[in-house]
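Attaching a single structure in structure tokens format; questions to follow.
One protein chain omitted, others in place.
On to chain A.
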Amino acid sequence: MTDVSKTASVHTGGKTDKSRSHSVSPFRIIMGKLVRDPLALTGLVIVSILVLAAVFASVIAPQDPYDLAQLDIMDGRLAPGAESFTGMTYLLGTDDQGRDLFSAILYGLRTSILVGVASAAIALLIGAAVGLLSAYAGGRTDAFLMRVVDIQLSFPAILVALILLAVLGQGVDKIILALVVTQWAYYARTIRGSALVERKRAYVDAARSMALPDRRILFRHILPNCLAPLIVVATMRVAYAIMLEATLSFLGIGLPVTEPSLGLLVSNGFEYMLSGDYWISFFPGVALLILIVAINLIGDSLRDILNPRREG
């Protein structure tokens, strides 16, 4: 049902832009359905809270974890709930340098989300452009581009990222680049698949017979109708990008120590875990887990909503 109304609204919207405001936007329909799914709603609420916490990390955090003047090595490796000499309570304990873990997690969350979202957005833009071009051009261009995509996808993301980071070195920009390289192909393949189907639809013929320029047909007519699967892939990919970044940082080849993400925090606590100081690694991992589960809950629900085959 929604599928029909959605495509209908976009089709008419393509002809005259003003008519779009009269029909219900497909995004509002999707959001409406998301909110009605309890699991997705939970995910949505959690993600919103975490994003807000990350954005306002410097306001919420009781301590600036990277201002060395605020750290006291005497407070090192305190258990959760312990108090410092100055009377501050360390809710989740401290790491080996006396850093409040709760504050460190808030700052780490900021880095993790930033890297995940930025890399997914750039990969989406590149992938969508390549996928659309591939589907629209067809022939040799299509065959060549899809061969590149196939080869790229036949290598696991972590391997590609590993080699790239070995070549590029550490840094936020570098890890974003590595994540983009490992991910653009997923978007390209997804959008090519749906664009190939859309290309054969009558509304594209109609647009062509009106002598609209190719670029306009591609971006104003075909692209909006390919968005649904792209949104699902993007949600899942953001979660994956965040996880991959954490993994690479854990391995010590992702982010530098000056900009710790959640993965690096887990890695820092690794050596103390065996001596029983579990919290240094444990809590950053829990934060990461909650973030990823929440995003995946939304993604899961989106897939069910946007997949017309399942609506039956």
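The rule is simple: contacts are C-beta pairs under 8 Å (C-beta built on N, C-alpha and C of every residue); 3 or more make two chains touch, one makes a residue touch a chain; residues count from 1.
Note that contacts and distances are computed from a predicted model.
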Fill in: Per UniProt record, name of the chain withheld from view ["Ligase-associated DNA damage response exonuclease", "cytochrome-c oxidase", "ABC transporter permease protein" or "Xanthine dehydrogenase family protein molybdopterin-binding subunit"]
"ABC transporter permease protein"
Fill in: Candidate in contact with the missing chain, chosen from A:30, A:120 or A:288
A:288
Worksheet item: Thinking of the whole complex, not just what is shown, which of A:35, A:49, A:125 or A:158 touches the missing chain?
Response: A:158
Worksheet, complete the sentence: Contact residues on chain A toward the hidden chain run 147, 151, 154-156, 158-159, 162-163, 165-169, 239, 243, 246-247, 250-253, 263, 266-267, 270, 273-274, 276, 278, 281-282, 285, 288-289, 292-293, 296-297, 300
